[in-house]
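Here the complex is missing a single protein chain, while all its other protein chains stay put.
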Amino acid sequence: MSTAASERGMTKKDFQSDQEVRWCPGCGDYAILNAVQQVFPQLGIPRERFVIVSGIGCSSRFPYYMNTFGFHTIHGRAPAVATGIKLANPDLSVWIATGDGDALSIGGNHLIHALRRNIDIKILMFNNRIYGLTKGQYSPTSEQFKKTKSTPFGSLDRPFEPISLALGAGATFVARSVDVIGPHLREVLKRAAAHRGSAFIEIFQNCNIFNDGAFDTWVDRKVRDDRLLPLEHGEPLQYGKERKFGIVRGDCELDVVELDGDGDEKNLLRHDAKREDPAFAFELAHFGEDPTHPMPIGIFRDVEYPSFDGLVHRQLDEVRAAKGEPSIQKALSAGEIWQVS
Amino acid sequence: MSTAASERGMTKKDFQSDQEVRWCPGCGDYAILNAVQQVFPQLGIPRERFVIVSGIGCSSRFPYYMNTFGFHTIHGRAPAVATGIKLANPDLSVWIATGDGDALSIGGNHLIHALRRNIDIKILMFNNRIYGLTKGQYSPTSEQFKKTKSTPFGSLDRPFEPISLALGAGATFVARSVDVIGPHLREVLKRAAAHRGSAFIEIFQNCNIFNDGAFDTWVDRKVRDDRLLPLEHGEPLQYGKERKFGIVRGDCELDVVELDGDGDEKNLLRHDAKREDPAFAFELAHFGEDPTHPMPIGIFRDVEYPSFDGLVHRQLDEVRAAKGEPSIQKALSAGEIWQVS
Amino acid sequence: METDTQKMKRTRPAETVEHVTIRFAGDSGDGMQLTGNQFTSTAAAFGNDLATLPDFPAEIRAPAGTLPGVSGFQVQFAASDVSTPGDTPDVLVAMNPAALKVNLEDLKPGGVLIVNTNSFTPKDLKKAGYEESPLEDHSLDGYRLHPVELTRLTRAALEQTGLDTRTIDRCKNFFALGMMYWLYSRPLDNSLRWIEQKFAKQPALLEANSLALRAGYGYAEAAELFEVNYVVPPAKLDPGQYRNVSGNTALALGLVAAGQRSGLRLFLGSYPITPASDVLHELSGYKHFGVITFQAEDEIAAVGAALGASFAGNLGVTTTSGPGVALKTETIGLATMAELPLVICNIQRGGPSTGLPTKTEQADLFQALFGRNSEAPVPVLAAATPSDCFRMAYEACRIAVHAMTPVFLLSDGYLANGAEPWKIPEVDRYPPIEVSFRKEPEGFLPYLREPETLSRPWAVPGTSGLEHRIGGLEKEERSGNVSYDPGNHERMVRLRAEKIDRIAASIPDQEIEGDQEGDLLVVGWGSTYGAIHAAMAHRKRREGDRIGHAHLRYLHPLPRNLEDVLKRYRRILVPELNMGQLLWVLRARYLVDAIGLNKIQGRPFTENEIIAKIDEILEGDAS
Partner (left out) sequence: METDTQKMKRTRPAETVEHVTIRFAGDSGDGMQLTGNQFTSTAAAFGNDLATLPDFPAEIRAPAGTLPGVSGFQVQFAASDVSTPGDTPDVLVAMNPAALKVNLEDLKPGGVLIVNTNSFTPKDLKKAGYEESPLEDHSLDGYRLHPVELTRLTRAALEQTGLDTRTIDRCKNFFALGMMYWLYSRPLDNSLRWIEQKFAKQPALLEANSLALRAGYGYAEAAELFEVNYVVPPAKLDPGQYRNVSGNTALALGLVAAGQRSGLRLFLGSYPITPASDVLHELSGYKHFGVITFQAEDEIAAVGAALGASFAGNLGVTTTSGPGVALKTETIGLATMAELPLVICNIQRGGPSTGLPTKTEQADLFQALFGRNSEAPVPVLAAATPSDCFRMAYEACRIAVHAMTPVFLLSDGYLANGAEPWKIPEVDRYPPIEVSFRKEPEGFLPYLREPETLSRPWAVPGTSGLEHRIGGLEKEERSGNVSYDPGNHERMVRLRAEKIDRIAASIPDQEIEGDQEGDLLVVGWGSTYGAIHAAMAHRKRREGDRIGHAHLRYLHPLPRNLEDVLKRYRRILVPELNMGQLLWVLRARYLVDAIGLNKIQGRPFTENEIIAKIDEILEGDAS
């Protein structure tokens, strides 16, 4: 018998499957795959306990490239299937790879219900603000008035802000990261893995074929430092190449201030991802929509709450303890019975 | 030819259909029906322009009892059908009657998409925190650990907070009212009608058969004044039989204070439903979850934004203006053509 | 043990009859379902064979006194084999004018009619659409009418309880039940025991209902209301332990039993829908068996979760009705590709669309057989009687695991809510459901098939060395990798079909009741069993008639001997509660010129409808 992967020290290679990776050259999905393959061996979970579930889309090809258990299901339904897997066996580490269309368009309902239940699955949403696999229609995260294959005169839907939607659904762990900022992405993945409950991670992902440069205003190397606001629990909301800018609470909203270096950092708001009330996280979620603001990345919210799968299995145990060893034959004879002789 | 309803002064009676109302005696749905039948004649809209769309549930029987156009569709899909109706004819006043199961369980996705698009339909969600028509299973708004037909040992899902979900989806008009507080409900309905865009109204509705008294801690006549916090745009957040309590912004959250009458009302927060940033409305949405807090009712958010149906028809007009009178024969001959003789 | 009621003296001897059909009818609030169930339970305990038909409105509680608010419960109990709730009631109990109006046309001419005269007020008469009181206009002359002041008598009997009138009035169904017990010489103790248990914590109600029951019995006796009373002797049932069981309860138990016998955890993903919800309710009570019940956000999530659970090594099941199946078809297609066990129970109801949600129909056979995109064959089973739901649920699970495939199990509203005495099976006697999860990494290929059944290995997450990926794209033979190869696709489509066809090897040959060859074969499926069986039993044979009845429990694949069976008869009749769906299958498959008897009224066949059609065919042939 071959040695279980769990018995050896694992590396990235252990998580590479034998299938050729088939995304367009230059696609942001490669970087995400790389990050996940780097993080998984570090989680202390035997390889055979990982299950990756996906729907349909370029991003949803993800499971094929991971040498773990995987289920490439149907469009939008990964959270439903993942819920069944996790409930059936809570020892498994269940991850979802999904796209902005898969998760937020056809799959929006399953997503918000998984988040409200707080079932312990990790949802990686590859947001490229476009339908990649079907070759370039707008998605629920595409900016309004975008010209795409299906909207030659411009789309008219207002987009979702995914972090806000997740918070509105009651998500206990909500984060945002970027395909090409490996260290940040890996850190967020590790924290998501450590969270016991649903984790929703929006990952900015470049689709260089149908929506190239969608996130350049924030993540391009040249502007990145000044345009991204990294959130660190307990740390002041400060950013910029020289950390010259910060966030303070204005009259009714959050404001950006330039720091003069005179110790005025202490007036800055401190990030608090552990706050039970999701209002602060929600405020930050919308913050990046204003083009004059930096885009927050990192963990918006990370609060503890009993996970759904944990509750389900606790209830099974409790009822069993109360009712004792079951007998099917007794169950059949429950209620009024009589004897014919 | 009979005189069009629109040509006469209309009354409640004009909106009563000839079908016998078939809810359980004592059901909160009666009060809501009554309120709608009172408000519709006051809106200045000819009767034939009203369309009421519903899904399936006790609440979804609503259209049968209204003497307007009506479509009792299938479970959860009312927003989809209503979207088609409104796009097809934006002159219609389109309303949805739905339940907590219909809107938030099976229909959750259509709901959040309708709200994000800001299509001009009015969604009345009868929240009785139970599945009525199917005789008493828990719903996505039922409190956790509730014992119901399908959860004899207690439900394990965390409920949605519907106002938060709507705000997370980007809704432009979000309100809450109560079946049995007629004046409040009628006022909210009128304001929803006046809003140009999607309106989401959660209505606390008592199901006296399967979930009797679900809202009693807030709406029972005896406690109502002290347990509900009415939101009025521009007014201080003040409540109580003698308006003795108010809301102030605490260190990081909203706090309840008792007023000593010494003019300290001016320290109270003022409600602002018109704020572009939804964060404040979101904060209030969660406020009622704490049992020591009063439950806010009224309009949480009411901001102007171009409606989806308006944008769709403007785009049609613009393209028509740019391209001129269309000819199908010309369209057929577009591209490369050649002559065979 | 001699009971209270047995001590009540009887003044006249009882007349013996073979079978009786009673219908209780009243307002939704009148407790008719309860009354019917109590009568049923007493009759069953006495040893009668029986069958029931509850019939309730789509509204939770339509306005009191109206026609749509009428709720009914019919039971046939007999000294011999019973397979239907009876075509036409011998006795109708009508609690109000609306109940009379709705039900009178079904009552047998000369039948016993008991009405609560107190409810025949002008207001209630009007609600029921009567211009004049039928009690006075001689329109009921053709029946043995027994007007009873039920409300007043109940109030009088319970006066001393001190309860309020509304509560007292709610007890009048027990008064009526007591009268029926007298009429059919039944002891009260069974119902008294039930009342004791039910109202253990509400002593006032316990007393009130017991009193009402006794009062009704006593009143019938004392008032000499009926000319005679009757005895329906016990039926000669197989010896053993019996209980009453409805189709939904039996179905739930069958699933639990399959979970136990396979050693798999039963996982139900479901979303409430009439008439399937009760299966969810039942199963949610079996947590001590390790059963997980997941009430999902919709049907798509319900079946998705069930499939996910199967992937992870549970026995994934989903329960619903036709409109719910509509939403599940995409996932069922995925399950055929993933080749994982999955049991889909469709408790059919009247359609199309929302249709008649509380009524019965068997029109979702096409949907089960053909309702998916592309070639996605799925085995389809159907239960024939309420208790048969147990066996067929077990069978569905067995086949799902055995062949690694989704399986449809069809029941319907009539089976779901109807009840019959059931000889409690010894589960140990059922064949165990053998499951072997793949463990060995050596030589593992996710789509390498077992040569006999063609099923693929079940390799559950958590098993070291078996990491693999499945999904909805076409798979390469054996390896299961994604493949767009044309030849591979054709092979896989044919393999999946062949795998299902081979299930025929593990199912019983089709049996025939009645003549094994001859003039006419009646081919049925599902809940029409009772009516066809009764028709066969009760039809007056004409000289030389040779008629058989084949009732299909396996609709795909069909039993291997079915073609032979069909050939043995000159004519084939297929009665169905649809427009001819099995008919279509038999015609296409065997090119037999079968004819249909179709009824789409939201209710079961009566035995007379079947008899009439048989006679028509045979007479046509003769003439």
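Chains here go by letter, A, B and C, matching the order in which they are written, and residues are numbered from 1 within each.
Convention: a contact is a pair of C-beta atoms (placed from the backbone, for glycine too) under 8 Å apart; a residue touches a chain by one contact, two chains touch by 3 or more.
Note that this is a predicted model, so its numbers are computed, not measured.
Trainee: Quick check: which displayed chains does the absent chain contact?
Mentor: So, spelled out: the chain left out of view touches A, B, C.
Trainee: Out of C:101, C:599 or C:613, which is the one that touches the chain we can't see?
Mentor: Considering all chains, including the one not shown, the answer is C:599.
Trainee: Hey, which of B:37, B:67, B:150 or B:238 is the one touching the hidden chain?
Mentor: Result: among the candidates, B:67 touches the missing chain.
Trainee: Of B:113, B:227 or B:286, which one is in contact with the hidden chain?
Mentor: Going through B:113, B:227 or B:286 one by one, B:113 is the residue touching the chain not shown.
Trainee: Please give every residue of chain A in contact with the chain that is not shown.
Mentor: These residues touch the chain not displayed: 20-25, 56, 58, 72, 74-76, 105-106, 108, 131-135, 137-138, 140, 149-153, 155, 209.
Trainee: Considering the whole complex, not just the chains shown, which residues of chain C touch the missing one?
Mentor: Touch set of chain C with respect to the missing chain: 57-58, 68, 321-323, 325-327, 329-330, 333-334, 336-338, 348, 350-359, 361, 363-364, 366-367, 369-376, 471-474, 484, 486-487, 489-490, 493-494, 496-497, 578-579, 584-585, 587-589, 591, 593, 599-603.
Trainee: Could you list which residues of chain B touch the chain missing from the display?
Mentor: Against the left-out chain, chain B lists 1-2, 4-6, 17, 19, 46-51, 53, 56, 63-64, 66-74, 77, 79-89, 91-92, 109-110, 113, 312, 315-316, 319-320, 322-324, 326, 328-329, 331-341.
One rule holds in what follows: only the chains that are shown with their structure count from here on.
Trainee: Between chain B and chain C, what is the separation of their C-alpha centroids in Å?
Mentor: 40
Trainee: In angstrom, rounded to a whole number, how far apart do the mean CA points of chain A and chain B lie?
Mentor: Between these chains, centre-to-centre, one finds 30 Å.
Trainee: Show the residues in chain B shared as contacts by 2 or more other chains, in ascending order.
Mentor: Touching at least two other chains: 105-106, 108, 140, 153.
Trainee: List, in ascending order, every residue of chain C touching at least 2 other chains.
Mentor: 287, 297-298
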